[in-house]
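Below you'll find the structure, written out as structure tokens, and then a few comments.
Up next is subunit A:
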Amino acid sequence: MVPLLLILLPLISGLLSFFMKGSNAAKAWALLSSILTLIVAVIGVCSCTKYGCLNYDTAWLPSLGSRFTIGLDGMGKMLALLTAISFPVVFGATYRNNYKNPGSFYALMLLTQAGLMGVFLSLDGLLFYFFWELALIPVYFLCSTWGGEKRIAVTFKFFIYTFIGSLLMLVGILYLYFQTPEHSFAIKDFYALHLVGKQQHLIFWLFFIAFAIKMPIFPFHTWQPDAYEQSPTSVTMVLSGVMVKMGIFAVIRWLVPIFPEATKYYSHTIIILSVIGMIYASLIAIKQDDVKRLIAYSSIAHIGLMCAAIFAGNAIGLKGVMVQMFNHGINVIGLWIVADAIEQQLGTRKFSELGGLAQKAPTLAILLVVMALANIALPLTNAFVGEFLMFNGLFQYNVYIAAVAGISIILGAVYTLNMVQKIFYGNTVESTINATEVSGNVQWVLVALVVIVIALGVYPQPLINLTNSTVAAVIGVH
Partner candidate 1 sequence: MNTTQILFWFLSGLALVSALMVLLSKNPIHSILWLILVFFSISGHYILLNAQFLAIVNLIVYAGAIMVLFLFVVMLMNLSKEKEDQKNVWMKLSGIIAGGCFLVSTCNVIFNAQVVSKELAGKTALLKEGSIGLIGPLGKALFNDYVVPFEISSVLFLSAMVGAVVIGKKD
Partner candidate 2 sequence: MSKLVYLVPLFPLIGFLINGLGRKSLSKSAIGVIGSGAILASFVTSLVLFFEVKNHGAIPVQQLFTFIDVQTLKIAFAFQVDQLSSLFLLIITGIGFLIHLYSTAYMNNEEPQHYGRYFAYLNLFVFSMLLLVLGANYVIMFIGWEGVGLCSYLLIGYWFKNDSYNYAAKKAFVMNRIGDLGFLLAIFWIIVRLGTVEYGGVDGVFANAAAKLSSFDVTLITILLFVGAMGKSAQIPLYTWLPDAMAGPTPVSALIHAATMVTAGIYMIARSNVLYSMSHIAMNLVAIIGLVTALFAATIAIKQNDIKKVLAYSTVSQLGYMFLGLGVGAYTGSVFHVMTHAFFKALLFLGAGSVIHAMHHEQDIRNMGGLKKKLPITHITFLLGCLAIAGIPPFSGFFSKDEILAAAYAHSPIYWGVGVATAGLTAFYMFRLYATTFLGTFRGTHDQEHHLHESPAAMTVPLIILAALSVLGGFIGVPEILGGHHELHHFLAPVLTTEKHHEIEHGTEFMLMGVSVALAAIAIAVAILKYSKKPELQDATGFGKLLANKWYIDELYDMVVVKPLNAIAVFFKNIIEKSGIDGLVNGVGKFVNYSSRQLRLLQSGQVNAYVLMMVLSIVVMLLIWLQEGVIFRVFAKLFY
Partner candidate 3 sequence: MPIQYYIYLALALFSIGVIGVLVRKNAIIVFMCIELMLNAVNLLLVAFSKMHHGVAFAIDKASTVGIDGQLFVFFIMVVAAAEVSVGLAIIVMMYRNTHSVDVNFLNRLKN
């Protein structure tokens, strides 16, 4: 029941939200609904141990062999929890922002949440594809309607780019479907396939390109900085906090176990690509003048590491990836919240027009610093654990690659501290001279995130434990 609720709650409340007229009503409704979802998720993750409660299965499209099968395993729990946490956080942090057509805005946000939940929960290929698209389309409308100046072209590029990817994935799913002995989309039947030969490689790439675009890893990433920059920030939070995890998640769930042979065959290529992307994105991030673009490139660098660690193919790296998926989501949302708070108040995101904000908004400064430190994976912040495990996994795979990838740790410190310094330190400038501390809701949301960051940094074991079952399933197939 829990997984079904997780999807239905946002879906239904989202559809209802289309009919909300007032701004406050829509906000409150969205926040309420997302908090409810969070409660369900927490209950599901913490107290639901019986098998039946975490799975739901019903007939759907019998003629196609597709079933409505959803369930929560360890990784699913983690990402469902991340999704459930991030939406109230996003709504809470942007509570003061006013959008035109608030009803539609929040409706689309909630639909996105439903789509994301579905992606993380579905255990059926076709269903997975459905939710994959469902998560994308509301975002397209959100960005195109409420985004920045160049929103239409940029969002369109983003949409077509990812759409091509998902269509290729659909072809792959179809192919697998016809390979299964009883023609089914069930993930366990996909796992049971033992694909061999050259065709497998083609299908592998069909899947991988879809996921690579979504993650995104170098060189499929160019949609991302533009899209992040032009989207309304609350959407960007969802995009970078949760949506890019779809790609990583999908690689772990839908790629590696299904194509063990091809995964091994191509892992070197992909890891090298990812590592190039890490360094490349980090270097570009150093030269950015826009907060949003900087975070975007930083995100590419982090995702590159996750991708590389998956293909390193060992349990320790894989656990790190899963832990990091959650943690990166939390951290990057925190960074966006700060970016949004600054932009809302000062009307600019350019470093060259910012400075000295720490004098005016010390609390915000401290909160950002914590988030920034988490972004560079300082120990005792949550990201450290993930990166430690991932680098460890990568190191086990290949020492030299790990060493090169390690450079991104240094570059990460450079651009993150650049950001902190240029926004908060130094003397106040024209735009920040009249700045004030950010509003209470933003502060409290950030405090909550900081608490999560520290708590999971100090005691990450519950998170790691969640990954056990999934890792066993994925590695076991190898």
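In picking the candidates, the idea was that all candidates are chains of the complex that A comes from, given by their letters.
Quick note on the criterion: a residue touches a chain if its C-beta (ideal position, glycine included) is under 8 Å from a C-beta of that chain, and two chains touch if they have at least 3 such contacts; residues count from 1.
Not measured: the values here are computed from a predicted model.
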{"item": "Selected partner (touches subunit A in the complex), from 1, 2 or 3", "value": "2"}
{"item": "Residues on subunit A engaged by candidate 2 in the complex (per definition of touch)", "value": "157, 161, 219, 221-223, 280, 283-284, 286-288, 315-316, 319, 356, 358-359, 362, 373, 378-380, 384-385, 388-389, 391-392, 395-396, 399, 402-403, 406-407, 409-410, 413-414, 417-418, 421, 424-427, 459-461, 464, 468"}
